[in-house]
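Missing here: one protein chain of the complex. Every other protein chain is in place.
This part shows subunit A:
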Amino acid sequence: MSELKLPSIDYAALAPILIMLGAALLGVLVEAFVPRRLRNAVQLGLALVAVLAAVTMVILKSESRVITAGGALAVDGPTLFLQGTVLVLAAMALLLVGERTVERGGAFVAHAAVTAESPEDRRQAEGVGGATEVYPLMTFAIGGMLIFVAANDLLTMFISLEVFSLPLYLLCALARRRRLLSQEAAMKYFLLGAYASAFFLFGVALIYGFTSGIPGRGAGVDFATVHAAVGESSSSQVLLFAGMALLAIGLLFKAAAAPFHVWTPDVYQGAPTPVTGFMAACTKVAAFGALLRVFHVAFAGASWDFTPVIGVLAVLTMLVGAVLAVTQTDIKRLLAYSSIANAGYLLVGVLAPSKEGLSGTMFYLAAYGFSVLAAFAVVTLVRDADGEATHLSRWAGLGRRSPFFAAIFTFILLAFAGIPLTSGFTSKFAVFGPALEANQAWLVIAGVLTSMVLAFPYLRVVVMMWLSEPGEATPTVTVPGALTSAALVIGVLATLVLGVVPGPLLDLTTGAAEFVR
């Protein structure tokens, strides 16, 4: 038996991941040992401190460019930028999760095991403090995402995919109101997520088969091996391309690209709104981070042969998202379809195989994350006695009832619509430009046309809020607590600043846009 060699591990570079996972474990202990009345504050504090510490480590180690842990993890420019983005957005999401003044007891159910709609359930709906398990679940998910964007082999990638997905399935089921809808969403997400994971795993197996077919080389699924195999392969490429397709399907599912988007509207609608915001922002960052790394590092040698196929999917995604957004009547579903369309725009950036494309895509991810979290933050505030009022007809005349929040929401919708001087315009510009340079004009044309279509549902909401009389059914906006306010301010400011002076962040993404191999 050969001697087992321990790989060298660069703990400092991995510190953000370790901090988040450590905080998650601590969070479990807090659940066990801290008195119930203190738990919420302690858990929220712990999670936020952990995120801040992790962000600090990302900033301190922003110069590291290493592959560590036996080739399983790569800490390079894109990793660090995306980790930082996930962490900042997650901090905003945590603020929304921690909000307890908008709704008594918070957005989460106290005891998830109580049968929905039963008398006990109605009692617990009346302001019993929500489950504090959501914090460790959130921190686990964040930790998983941090690994996901750093994963440098397909198995690590798969495991981290599960690490961040499983807590998300649970989080989706924990809404305080409309529990059946929430549980249904979680069930759907779980089943389909497991299904998509199977595709991914099968893809990994095929890729392994491909690498093992090359004589004189070790088989493996780390990106260095895959890359080398792709580069010189003389063996059958059927396995390679079938494997790539299956991997892409698994990742595109998480990214909510058509035709793998079907779960998105139901899950976004059913999940507790802070969790929806978290998924729309952070899951998107993680999924696209992984896609970028797979395409740019592992399969770069396949010379982007698959660009037309993914391009078709991108156009389909934009089209489905934009056109179906037009007929939506629920604000959360509307935002879900908008998120699908945005996945299409992001794919355009992914398909520009250049430093600028990479940089633009990362910029887009950050900018979109801020806006979408702010949008869902407003959704949590528009409510009546039965919880959030998400049907669009209920938003009619909101501008007269609560001009301030209607104005904020209008601004965010304008950003989604890509109106200049918001981050929506600059980020679209940042992905469409490189795509043109890469001769993908058809993608850009599709992007411009669908974003024109997409502007219509957004503007419809704007008109509804401002230009209709408030009816009996128009809810008022709850005055947000400090936590939601903070999240809102961050989101709106980022949307504005990235729209007017995007330069510094673009410089940052450009500086970070290089993978280590």
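Note that a contact is a pair of C-beta atoms (placed from the backbone, for glycine too) under 8 Å apart; a residue touches a chain by one contact, two chains touch by 3 or more; residues count from 1.
Throughout what follows, contacts and distances are computed from a predicted model.
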Absent chain [UniProt protein name; select from "Hydantoinase", "Cytochrome P450", "NADH dehydrogenase subunit L" or "Anti-sigma regulatory factor"]: "NADH dehydrogenase subunit L"
Option from A:30, A:226, A:455 or A:477 whose C-beta touches the chain left out: A:455
Residues of subunit A in contact with the chain not shown: 187-188, 191-192, 195-196, 199, 237-238, 240-242, 244-246, 248-249, 253, 258-260, 262-263, 266, 305-306, 308-309, 312-313, 319-320, 323-324, 326-327, 354-356, 359-360, 403, 407, 414, 419-421, 426, 429-430, 432-434, 436-437, 441, 444-445, 448-449, 452-453, 455-456, 459, 463, 466-469, 501-503, 506-507, 510
